[in-house]
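Left out: one protein chain. Kept in place: all the others.
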Amino acid sequence: MLKNFCGSPEHSVNRRAFLGSTLGTAAAMTGLNALAEPALAAELKKTQKRVILLWLAGGASQLETFDPKPGAATGGPFRAIPTDVPGTHISELMPQMAKRMKNTLVIRGLNTKIADHGGAAKIMMRGRRDEAGIRYPDLGAVMAREMARADSQVPDYVTFYTQTEGRGMAPGDPGFLGARFGPMELTTNNTPDFIRKLESVSDLDHKERADLRDLLSKQFVKGRSLGETLGSHNEAYERVRGIMASEKLFDINQEPEKVRDRYGKSQFGQQALIARRLVEAGVPFVRVGRAWWDSHGQNFETHAEMVPELDHVMTTLIDDLKERGLSNDVMIVTLAEFGRTPTINASLGRDHFASAWSMTMTGGKAKGGAVWGKSDPKGATIVDQEVNASSLFATIYSALGINPHKNYYLGSRPVPLVNPGTEVIEDVIA
Amino acid sequence: MAIPAPDKFKSAKEVSRPVHTFAIAKNGPIAYLGSSDFKVCAVDLSEAKPEVKDVHGEHLSYVTGVALSDTTLVSGAYDGKLVWWDIAANKLIRTTKDAHAKWIRKLAASPDGSRIASIADDMVCRLWDASTGKLVSELRGHQEKTPHGYGSMLYAVAFSPDGTLIVTGDKVGHVVVWDAKKGTQLASVEAPVMYTWDPVQRLHSIGGIRSVAISPDNATLAVGGMGKVGNIDHLEGKTRLELFDWKAGKALAEIQSDKFKGLVNRLAFAPDGSWLAGAGGAGEGFLSFWDVKQKKVIREEKVGNHIHDFAMSKAGSEIALVGHSKVIVFQVA
Partner (left out) sequence: MRTLCLALAMTAFWLSPPVLAAADLPPASLAIFDVIDQQIDHVMKANDIKPAAQADDRTIIRRLSLDLIGSIPTLPEVEAYAASTDPQKRGKLVDRLIASPAYSRYQGAQFDVMLGYAGSGRNRGTGALRDYLVGAIAENRPWDRMFREMMLPNESEAKQKGAIEFLKPRIADQDRLTNDVSVNFFGVNVSCAQCHDHPLVKDWTQDHYFGMKSFLARTFEKNGVIGEQPSGVVKFKPNKGPEKTAKMMFLTGTIVEEGNQGSPIEKPKPGKNPPKEKPGDKVAPSAPSFSARAKLVDVALQPENADLIARSIVNRIWHRFLGYGLVAPLDQMHSENPASHPELLEWLARDMATHKYDLNRLVRGVVLSKTYSLSSKTDSESPPGAQYFAVAQLKPLTPLQLATSLKLATQDPATFHGLSPADLDKKIDAAEKSSRGLANLVAQPTDDFQIGVGEALVFSNSDILTREYLAEGKDSLLAKLKSEKDVKAGVELMVKSFLGRAPTPVESEALAAFVTKRSANPTEAYRQAMWALATCPEFRFNY
């Protein structure tokens, strides 16, 4: 008999509700048959939170965005401007965000220690390092798992990463949650691979052969227990037509010209617009990777070029979601592997820096206008309210209505969503 | 007095600074510097151990341009302001608060001292009356956005030695030659190689034209920047010089260094046009001399600092360079 590790009452409620007939094996909980329970379905629908992650790949400089230090010897040439939150200043490169800081939570206290792209990207997508024996699911996979509907006609986790630099360092990864919660990766173009029917196959054939497949499947399933793997196989095919139908979600031309113009012609803007379409249709998580901020040389030129674009895209998203009544349900997150050094090198660049940097959350239950974490006048260290990757993720989950201390199960081993002992920063949750 | 040959220059003096120096103006022993501490300062380079002294701290950001007209010292910064300072009386003359809508990149004084030219990322070159501070003309010939849709930068400006022409050069490689008096466009040339846009790997740009100069006979236009680069997050392209017969609109030469990487931030012809000096850098810095007629480099010297600007004496016998952490004086022995 396998040892039963569970203990918390919340867990026992979930087990009752979620586990089907394969109770004897300590199978991982899945959302697969969750919605057989109408009460739970209603609950999920009511609280379905979604995330758009603006992944500033390469490490955008906090000194040229959300934690400027003008006047410091290493503060750089850009000044700070006041915002609609008294006492809070951000870089002059973000004049539009300056009018929306009261909707935005800024965390300036990040000290995440790891400053190589690969290692840092893994940690900042998961909130923790992998252990030798465990591959943890990243934020997208967790969102897919928590918020996806079993019968969903849309993908659960979409990531855009068009540029080649750094792409391999931060792929989406469902870890032990499995392929069901893996990302749909969009790289070479903005529409998923294999989403369109082949020209050589008629629509009738496409449908009717699937019906044949279904018939054969029914024959097979008779008398066999619908365990997880078999169930997922059929579910994958059931979802194909729906996912194919969602092709239109990825088509930016479905939006009126006025809206497209608002987001602008940049790749970042267009992908952000697609992200909005996706979350509006119920996709729980979309990551828009904007590479590549790694300004080892000419940091100020690069940020003068890229930060205004971020400013524009972010504010357009915030406004658009607000106008559509989605601000409570959709959280916009800006995050990266790390920030950049205060020290300016001879090529007028800034290098990797994980000791004092910033991220933001807008929407969901993130407390707008709040600032958490203080760096010293130079921006070299955190002097107050330091945040590590673990507590950051606990806070993100909490702001999305997810209990960060809940357990997933890897076989029979309970795996909490965040490392044990991690605390949520309650002060920044609305 | 004969103009010294490039090989005669030797490094004579170095002054270390804890800040980055972006601009230098010098007319006599005293050099005026614009720096990253938002200050304008002065240093007497004729002294054995020169000391840098503050002149003023009127600016709110990096001081990227300084220019001298008689006893008027003009400075421009990322704050978009021009500060006019009387160096004899040591007091503020005036502040032009909204000289430019965006970050000022450089200043240049006309050879006769009557005009001050300023350039900024609002892509306008403005000409000011050096004694009254009034705006004389606006030179608009550069696109505000790059062809890829991003805000552009106007990095380079210079007067011809006889003061009749002004040259401006921008991020995407567009160079305009102006009639300094009338404020009209005379010609333009393109040096697009100096602008690297990377759509595949990193989706941003680097480079641009960083320096311009016109030969004393007004015939040859020199343009400095960086050659094509693979990793645009580093200044790892070769330093690049292009020469034009600007009147004919003809490209004369493209000279890239095998020795140095990075930007050519400042160019200046010898007073008799017999050579062209240039300085700049990446992780390190360089001072180079070219023979423009022969279209080749004469001398390439490593200097220990990425150089942002230099001032050449009227006799062409001294070059005072400023950069990342030093002031370096090259002199003819």
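Letters are used for the chains, namely A and B, taken in the order the chains are written, and counting of residues starts over at 1 for each.
By definition in this document, a residue touches a chain if its C-beta (ideal position, glycine included) is under 8 Å from a C-beta of that chain, and two chains touch if they have at least 3 such contacts.
Here the structure is a predicted model, which means the values were calculated and not measured.
Novice: Among the chains you can see, which ones touch the chain that has been omitted?
Specialist: Even though it is not drawn, that chain still touches A.
Novice: Which one, A:H206, A:R262 or A:K365, makes contact with the chain that was left out?
Specialist: That would be A:H206, which touches the missing chain.
Novice: Specify the residue from the set A:A72, A:M244 or A:A281 that touches the hidden chain.
Specialist: Result: among the candidates, A:M244 touches the missing chain.
Novice: Of the residues in chain A, which ones touch the absent chain?
Specialist: Residues 1-3, 5, 21-22, 24-25, 27-28, 30, 131-134, 155, 168, 171, 178-180, 182, 184, 192-198, 200-201, 205-206, 208-210, 212-213, 215-217, 219-225, 227-230, 232-234, 236-237, 239-240, 243-244, 410-413 of chain A touch the chain absent from view.
As a convention for this text, only the chains that are shown with their structure count from here on.
Novice: When the centre of a chain is set as the mean of its C-alpha atoms, what distance in Å lies between chain A and chain B?
Specialist: 45
Novice: Going by the contact rule set out above, which residues of chain A touch chain B in the complex?
Specialist: Interface residues on chain A, with respect to chain B: 58, 70-71, 73, 76-79, 162-165, 264-267, 290-292, 294-298, 301-302, 304-306, 308-309, 344-349.
Novice: For the complex, give me every residue of chain B touching chain A.
Specialist: Against chain A, the touching part of chain B is residues 18-20, 36-38, 60-62, 64, 78-79, 103, 121, 149-151, 153, 200-206, 208, 233-236, 262, 281-285, 305-306, 324.
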